[in-house]
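Input: a single structure, listed below in structure tokens.
Complex shown without one protein chain; remaining protein chains in place.
Chain lettering (A and B) follows the sequence in which the chains are written, and residue indices restart at 1 in each chain.
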Amino acid sequence: MSDPTVIDDTNEPAPDDAQSQVLERVLEALLLASDQPLSIEQLHRLLGNELGVGKKDLRAALARLDAALAGRAAELCEVASGFRIQVRQEYAEWVSKLWQEKPPRLSRALLETLALICYRQPITRGEIEEIRGVALSPNIIRTLLERNWIREVGVKEVPGRPSLFGTTQQLLDDLGLKSLDDLPSLPEIKDPQQLEAALQRLGEQLHEIPHIADAPSEAIQTPDPDAMSPADPPPTVH
Amino acid sequence: MSDPTVIDDTNEPAPDDAQSQVLERVLEALLLASDQPLSIEQLHRLLGNELGVGKKDLRAALARLDAALAGRAAELCEVASGFRIQVRQEYAEWVSKLWQEKPPRLSRALLETLALICYRQPITRGEIEEIRGVALSPNIIRTLLERNWIREVGVKEVPGRPSLFGTTQQLLDDLGLKSLDDLPSLPEIKDPQQLEAALQRLGEQLHEIPHIADAPSEAIQTPDPDAMSPADPPPTVH
């Protein structure tokens, strides 16, 4: 709609103003579209040469963006790994109503992405897209990061230096696994029968945990003869 | 950062202004947080009672939000399943730099299949194969279903009861379209009446055979498929 190069007269436009406004908007666009926070270093790599800006310019533009968002529903926020735009906390209740009505589903795409990160980590977004044959919605990585099931573990030293993702302890905990090694191997997964067997094994392991917890009190007790199947001979008591 | 209920003095805040500004920001927050576009109906379900607003108020607030975003990097956009906020086209170039690995290209087979489903829906797999003249890899239908670009809309009551496929709102959303009518129109068949005349000409080629046949004699074999095996000496037509 409004041309970014048109500058309000009252502002006494210096020649740099238009350019710095472009920088501010490019930053806003990047932060709104990225599935992870962006660090000053990343932003500098992306924009530094092409816009001829240094890290100081970036910081200044981020400050202007922060001010410009003052009247809006989202705000700029700095977290450990960089900057992101987030919805202000005062609207969180409304957002949670939205998710209660339409919870972000565990879509096929999300499950496949998570599974690929489990089995092929450390893996880049591009590698996931290559295996799945379709582009990945930025929401998926974002959602998995927010759920703390995956994390960025580094970058791949190829052009563009894409992030490498790996799984977290949280995911193992949530799945009830002690280690990823408990998961069936690829050949097992390929064969439906073996997969069923492997799942059964895993299921039994998972169910054993509560049993072990319950065990002591039960195990010590003399078995109640009534509780045993009629076929079993009653234990003889001397 | 700034309290959203604080209104610029120059605006002479009427009591309603504050409320309508809250509505505008709640809408912005919801649209930014949602994975999917949100329809007026959904927004009304979520906000109608609690904020005491009707669909008309929502439309008005969305229009205000659109205007408020005028100076920013993102814009309000209406697509098939509702409203969403998206990065303006002029900043899309920058955003695509975030992911150095480009999204995988869609194969021609997939695009042709999708085009057939778009323009000929509901359509069966067999009908697609007939028009394209080749068997359809199961992959393609699977990928289209997985992307939620097509869905099974019924079965055709012929032997085998094959599935009929149609497009989804997701496809329109992903292409930034409001309805199927916004698709580019299907190219017309050129000169249907001239078919007959063309056939006539084809028949007349009968007399031209000797001229056409001046290519290497080897190539003018009787095109009996049996004769194409290397063992058989190619019979010549002359």
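By definition in this document, a contact is a pair of C-beta atoms (placed from the backbone, for glycine too) under 8 Å apart; a residue touches a chain by one contact, two chains touch by 3 or more.
Operating definition for what follows: contacts and distances are computed from a predicted model.
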{"item": "Protein name as given in UniProt for the chain not displayed, \"Segregation and condensation protein A\", \"Pyruvate dehydrogenase\", \"Sarcosine oxidase subunit alpha\" or \"Nitrogen fixation protein NifU\"", "value": "\"Segregation and condensation protein A\""}
{"item": "Sole residue of A:18, A:51, A:68 or A:189 that reaches the chain not shown, by the stated touch rule", "value": "A:189"}
{"item": "Interface with the unshown chain - residue positions in subunit B", "value": "29, 32-33, 74, 84-87, 89, 92, 95-96, 102-103, 106, 108-109, 111-112, 114-116, 118-119, 131-135, 137, 139, 142-143, 173-177, 183-184, 186-191, 194-203, 205-206, 209, 212-216, 219-225, 228, 230, 234"}
{"item": "For subunit A, the residues touching the chain missing from this view", "value": "29, 32-33, 35, 39, 41-42, 74, 77, 80-81, 84-89, 91-93, 95-96, 99-100, 103-104, 106, 108, 111-112, 114-116, 118-122, 130-133, 135-139, 142-143, 146-148, 151, 153-157, 164-170, 174-177, 179-181, 183-184, 186, 189-190, 195, 198-199, 202"}
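We adopt the following convention: only the chains that are shown with their structure count from here on.
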{"item": "Distance between the centres, which are taken as Cα means, of subunit B and subunit A, whole angstrom", "value": "28"}
{"item": "Residues on subunit A engaged by subunit B in the complex (per definition of touch)", "value": "1-2, 4, 25-26, 28-30, 32-34, 46-47, 66, 68-75, 87-88, 90-91, 94-95, 97-99, 101-102, 104, 108-109, 124-126, 129-130, 133-136, 139, 158-162"}
